[in-house]
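Yeah, one chain of the complex is gone here, protein chain that is, but the others are all in their spots.
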Amino acid sequence: MRALVLDDDRILPTEPATRSLARELYAAVRDLPVISMHGHVDAALLARDEPFSDPAQLLVVPDHYVTRMLVSQGVRLEDLGVPRLDGGPVERDPRAIWRRFCAGWHLFRGTPSRLWLEQELHDVFGVRVQPSAETADELYDQIAGCIARPEFRPRALFDRFGIEVLATTDSPLSELADHAAIRASGWGGTVVPTFRPDALVHVDRPQWKSDVEQLAEVSGVPTATYAGFLDALRQRREHFARAGAMATDHGHVSADSTPLERADAERVYRDALNGTADPAAARAFAAHMLFEMARMSSEDGLVMQIHPGVVRDHDPAVHEQFGPDRGFDIPAAVDFVRGLHPLLAAFGRHPRFRCVLFTIDETTYSRELAPLAGVYPGVRLGVPWWFLDSPMAMRRFREATTETAGFYNGAGFVDDTRAFASIPARHDVSRRVDAGFLAELVARGQLGLDEALETVVDLTVTLPRAAYAPVGA
Amino acid sequence: MRALVLDDDRILPTEPATRSLARELYAAVRDLPVISMHGHVDAALLARDEPFSDPAQLLVVPDHYVTRMLVSQGVRLEDLGVPRLDGGPVERDPRAIWRRFCAGWHLFRGTPSRLWLEQELHDVFGVRVQPSAETADELYDQIAGCIARPEFRPRALFDRFGIEVLATTDSPLSELADHAAIRASGWGGTVVPTFRPDALVHVDRPQWKSDVEQLAEVSGVPTATYAGFLDALRQRREHFARAGAMATDHGHVSADSTPLERADAERVYRDALNGTADPAAARAFAAHMLFEMARMSSEDGLVMQIHPGVVRDHDPAVHEQFGPDRGFDIPAAVDFVRGLHPLLAAFGRHPRFRCVLFTIDETTYSRELAPLAGVYPGVRLGVPWWFLDSPMAMRRFREATTETAGFYNGAGFVDDTRAFASIPARHDVSRRVDAGFLAELVARGQLGLDEALETVVDLTVTLPRAAYAPVGA
Partner (left out) sequence: MRALVLDDDRILPTEPATRSLARELYAAVRDLPVISMHGHVDAALLARDEPFSDPAQLLVVPDHYVTRMLVSQGVRLEDLGVPRLDGGPVERDPRAIWRRFCAGWHLFRGTPSRLWLEQELHDVFGVRVQPSAETADELYDQIAGCIARPEFRPRALFDRFGIEVLATTDSPLSELADHAAIRASGWGGTVVPTFRPDALVHVDRPQWKSDVEQLAEVSGVPTATYAGFLDALRQRREHFARAGAMATDHGHVSADSTPLERADAERVYRDALNGTADPAAARAFAAHMLFEMARMSSEDGLVMQIHPGVVRDHDPAVHEQFGPDRGFDIPAAVDFVRGLHPLLAAFGRHPRFRCVLFTIDETTYSRELAPLAGVYPGVRLGVPWWFLDSPMAMRRFREATTETAGFYNGAGFVDDTRAFASIPARHDVSRRVDAGFLAELVARGQLGLDEALETVVDLTVTLPRAAYAPVGA
């Protein structure tokens, strides 16, 4: 049985003088509020504010970072309780799932999941022994005991976590009822939606046609024509903005933003409604819509988040049996420089436009993203995301981008998480990495400590507040 | 004259507390057996067990890491004794070759060749001065004196090096007579073959047709049809497995694994026999055969090693005059995510399939390889290979892959060497880098020392043993 101890200095540089500087910098931001401008927590969680069901459902089953690692060593998704689309049999005993997770704890050595889970277990649930086959039941009971108590309900945790604002990610078809319920509840937490129109701009998705019909319903704007489609999208953006949305979000395989001629866009839209748009037309339409979304952002001031370069559902059988987001999404190379050229040429210096660029292709940091963010006023750098949301990858991000883009073209940390209870741990890791990076600049005589103290606070709260503030308003 | 001294702490981190941790971790693996699961040592060397001929032939002429560096500074391959295909004149005096090598010793500063050669010279041959024009003759005599003695014969060195198992790389047409001779000799060393079918799957190689005819002979299976070709390959794999082979090895320019329809594969095969297959067809057939080899692995359990992304023989004149493997092979970008998609979709979760992915394109570490290895149970990460088999590149590998794939989806170090006497030095460098990497995780409070001690042993012996063990048996 191994003790679970959190090192106060974890992730900070090892050289003693530098560590001491890092401690001072970290202390300045450790307790600042959490600004969570991009993530996948479900608003319903906070609208309903019900207790979490059990440790496995809280920490294992929905977290594809965790399940994918266990799968990589031969555990089946069925045995982790991941529901099958056909309703076929999967593990239903949360304790059995939890035991499988604990038995694989060594697999997480050196990963950010380990850091997040350790901190969650320690700080949120008071756990003091490491998970293992031997300790699984003890931990299960301890966590289950916690979540039965009122102070472990979602809103209580939200307050305890010091969250200033939490942005969710929402379907463009959503009425945002959960957000309305939160606002109506009298509870003081700020939870805002984010407009994610992916389902509507990829005409090759099986559900596209029915989604477009639903778009007409929810917006009250007929979508039988391309012009109506655009108007309906505008209406939805307005609806989101009225519900507090500050941003949109766009997940595309490539970063292509080449606009179509109006007549061509109309034709593809018509073909898609008729079910005759081919894959090349679908790709061209998605690129075109990225451009159109930028245009709308330049009109309504919603900040545009772009997350390109993911090959979704690499294993088709997993997708067929378990649906999306099961850990089989794999990054791919992205060309931001040529892909975003049309969009940036048109809107990159527009006074009401701002986009935040994210990548999981690190090769683009110094070659493309930092040079773009270092000159276009409409571009902000998103922090390392997904597989790169980890201490060494964050460090590489700072090293590869700061020298070209500086610190002030960034947009602050985003946790991008589905795992609500991991939010403080994720932000904490980022603060530690930034403190360490700045400490080394100070230790190497490249920056004054007073400037570093100012900068670390800016990275933590000033920049995310500014990046997502209404543009040009 | 400069002394040749080996620093006990070489390659370990410089920060004193971290170095102390690294020393403890390195001490735990320093003397563990060498498991050499991929390399290019000729089995004949150990079958015949004859003395090495001279220092130049032992350390310079066949080592393209060494000759390419001298060539880069204007030394001609002829003057290094590399044989010309046309039998034209090349340097025949080993001492003259050795002097040229010693005169260029400064060129190797900062390279892994320097580390390997220093350790070989020091530990194997007792050398205590650095090579230079001034010391060349003295060193030559000292090494020549050693290799004349029985304890410097290949088998004696094999035992002295603590090699638990050595896997060679062999032509699919080989009868594996040398391996049989080793087994029959009564000597206790374990030397196993590896099945490398490249020559047979690239139909555009000049020798392809005669190789396919030879395949029929050695297998006893007629290869006039595509079906016969596949059966003959199956027979050869069985032959290799009976001789102890645990793995196959595949060197392709790309990672494409798109299967052909049966009729198309048959057609290309027929065209190739008739000499009418065009380059595109040859490429498609090679991709198809990568898929077929994966299928056979899923049947016979041989572990599939994939080494893609090398543009061979970049200088055509060198290739024409001196043949392959002369230092003019250059890496190129690889797309594993799309290239291996068909193969992984079909076999990536198959219970009897396992592949080990190698790269010399570092951009794929965090973007492609770690995400793939971190979810597909059939994928293991090969360690840095060839140009990346060096302390800083290994370090980058750990930094770029561990956070996504953890430690336990790796396959352990492989030395990939043609230079038999460099084997211990190469494994030693890897152990030092891993010890240093783990020490820093401990020093940064991310891992307990007890866990790090367990992990470093696993990286050194447990993982390579497991990765190449029969799959799903």
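Order of writing sets the chain letters: A and B. Residues in each chain are counted from 1.
Going forward, contacts are C-beta pairs under 8 Å (C-beta built on N, C-alpha and C of every residue); 3 or more make two chains touch, one makes a residue touch a chain.
Nothing here was measured: the structure is a model prediction, and the numbers come from that model.
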Option touching the unshown chain, where A:Leu6, A:Ala96 or A:Val375 are the choices: A:Val375
Options B:Pro94, B:Pro193, B:Gly251 or B:Gly327, residue touching the unrepresented chain: B:Gly327
Option touching the unshown chain, where A:Gly74, A:Gly126, A:Gly145 or A:Gly448 are the choices: A:Gly448
Chain not shown, touching residues in chain A: 13, 15, 17-18, 335, 337-338, 341, 344-345, 348-349, 363, 366-368, 370-377, 379, 399-400, 402-409, 440-441, 443-448, 450-451, 454-455
Interface with the unshown chain - residue positions in chain B: 2, 6-15, 68-69, 71-74, 106-112, 114-115, 311, 314-318, 327-328, 330-333, 360-363, 387-388, 390-393, 396
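The rule we apply is simple: only the chains that are shown with their structure count from here on.
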Centroid distance [mean C-alpha coordinates] between chain B and chain A, Å: 40
